[in-house]
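Only a single protein chain was left out; the remaining protein chains are all shown in position.
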Amino acid sequence: MKGGGLRVYAVAYLLFLYAPIFLLPVFAFNSGTVISFPLKGFTTEWFVQMFGNASLRKALFNSLTIAVSASVFATCLGIFAARASTRFEFPGKTPIMAMIMLPLVLPEIIVSISLLVVLLSIGVQLSILTVILGHTLICMPYATVILSTAFNSLDRSLEEAAYDLGETKWSAFRLVILPLVMPGIISSLLMSFTISLDEFIIAFFLAGNEPTLPTYIFSQLRFPKQTPMIMALGTVLVVMSILLLTIAEYFRRRGLAKTGAKDTGGFL
Amino acid sequence: MTTPSSSTAAHRARTAAARPMIECRDVQKYYSDYHALRGIDLTIREGEFFSLLGPSGCGKTTLLRTIAGFEDISSGAVLIDGQNMEGVPANRRPTNMVFQSYAIFPHLTVAENVGFGLRRDPRSKAEKAAAVEEALEMVGLKGYGKRASHALSGGQRQRVALARALILKPKVLLLDEPLSALDRKMREQMQVELIKLQRQVGITFVLVTHDQEEALVMSDRIAVMFEGQIAQLDGPEALYARPTSRRVANFIGVMNFLPAHVLGETPNGVEVEVPGLGRVEIPAGNVSRRDPGDEGPSVGFRPEAVSLLSASQSGTGRVTGGVIDEVVYYGDMTYYDVRLDGSASFDGKARPVRIAMRNVFGREVQDVGTRANVSWSPGSLVLFR
Partner (left out) sequence: MAAGNRSQAAQGLTLIAPPLAYAVLVMAAPLVTILAYSFLKDGYLTVIREFTLENYRAVWSDPIFHTILRRSLGVAAMVTLVTVALAFPVAYFLSFVVAAERKGLWLFLITIPFWTSYLIRVFLWKVILGYNGVINSGLKSLGIIEQPLSFLLYNINSMVMTLAHAYAPFAILPIFIALEKIDRSLLEAGRDLGESRAMTFWRVTLPLAMPGVVAASLIVFIPTIGDYVTPALIGGGKIPMIANMIQSQMLDQDNRPMGSALAVSSMLVVAILSLLFVLVNRRFLKVRQ
């Protein structure tokens, strides 16, 4: 079966996937205040409005803080989990790994609400810190998977060889393993950062009075006048996400090239 | 083909008298319930090229790793150069290993790989660089220093692994199936190069392999292992010509077996009656005392240890008649399956024996179904009882 109908279908499908996103820049630069056709004219005033908005700047700052923290924590925990699962056998390994990966299949509403209830009952103040707690949890499985792939692509004997040549276990890890999984680490950081930046539900329930970018957007949705500015913001966010992901993919491929492993195609 | 720098005979004579480098005394190893090494007693001498040979799962790699220090032993002792290695971790033993996958660090260049173990060496950078150059030249990779290591061929990677290990001047070099990943031509070339390298460097080599040809070609002595134990430890010729058990005989090359009835001891050996061959006195050196086998005593001989003659020829030594069952032509050799007159087999039916003849110029290939004579001598037989 060579292309033909299937290819047309696949391309159409892709267009359908991207269609809403393409609308973002279209209406972000449109001078009309309502999101509808026909287009009125070119303007950058929505972007200016965006940068001048103090609440938005605060939300951005919060989101960045949360995203950086969550990605670092999740990646660190992911390194532990990936190293343990790829290198060692220990009792209870399967259920333990299942539990660490569980946040992937738990609906976020459940994660948010249960965490919220517990935090409230022990009297913890909701803030950026509580959001970081939740985001680290949901990013941890992704970090673990990415890093496990990176660790698995390494020859088992590399560490032993370094050890045999006189290094200690720690310096063998530092000089041989760490450089080789660094692309995976960067990939994990970028992916966790992106997930955290875009995440809404946990932030909605656990941020208390502090706005994050998605919760800010949600709060503005009821004001039609703000819609164009939201489009501008959305454009910026989407472009940033795509950029970060392209960089992450670049590093993933570079990592594979360095070790000469085969490409199995993406974060599978 | 150039000859090694010292003749094999001289080398073997020297190493036979050398002092012990590695000693294993009743080494046992358990993995939970699994008894991987069952009492290994072994002495490997300085300057030897020693091989551990056996099928997969026999424990040879486990033994190598215990010597290297990557595995603990459950009981017994491992001594290297007279020192007990108990409690000495792998990174402090006077051994270095070439791994089966070579384990070349992909993020470092060839020179960085080779010089990796020199990181803690107090010498100056220039001296270390010179040492790296020297090591690369020794393995035939002169000028490869700046190359990226992940772009090398299998054979080149192996040489980098060798250089990386040898630059540290260990007392023992351990090699874990180093040639198994190479294609046949490369393997044969590397076999010769490894021998030359070992004679040049002069240190003890311990090689693990499942390929009996490889072991026979390269080793001064071979330890054949089955199921965690050493079945026979001997030089290659002795191992091949006088295996002490049927299992070893079958593992190294091919052997024909015929049932034998033991008649009695003689001053020089053992007298047996073999249906198909008649009454023979087996020399004492060819008698194994360890392996009765399920099927009772038997004699064995290698396919090339006897000769096939046409029915009209009579050869030197003893001659037996038979019928040719099958002829397989291989180009340089022809294999004949011959049913000897009066022969019996273990299951009652007369099973043919296999005879290998070189296709020397002028020698005719015999036909299936014709009668032929087999010429042999008692010295080509081994008795298993």
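In this document, chain identifiers A and B correspond to the written order of the chains, with residue numbering beginning at 1 in each.
Keep this in mind: a contact is a pair of C-beta atoms (placed from the backbone, for glycine too) under 8 Å apart; a residue touches a chain by one contact, two chains touch by 3 or more.
No experiment lies behind these values; they were computed from the predicted model shown.
The missing chain, though absent from the display, is touched by one residue of A:V48, A:L102 or A:A257; that residue is A:L102.
Although one chain is not shown, part of chain A still touches it, namely residues 1-3, 6-7, 9-10, 13-14, 16-18, 20-21, 23-24, 27, 34-38, 76-78, 80-81, 83-85, 87-91, 93, 96, 99-100, 102-103, 105-111, 113-118, 121, 133-134, 136-137, 140, 144, 159-160, 163, 169, 191, 194-195, 197-198, 200-201, 205, 214, 217-218, 221, 227, 230, 234, 237-238, 241-242, 245, 249, 253, 263, 265-268.
Just so it is clear, only the chains that are shown with their structure count from here on.
For chain B in complex with chain A, the residues that touch the partner chain are 68, 70, 90-92, 95-97, 99-103, 105-107, 116-117, 119-120, 150, 164-165, 168.
On the side of chain A, the complex with chain B involves touching residues 155-158, 160-168, 175-176, 179-180, 258-260.
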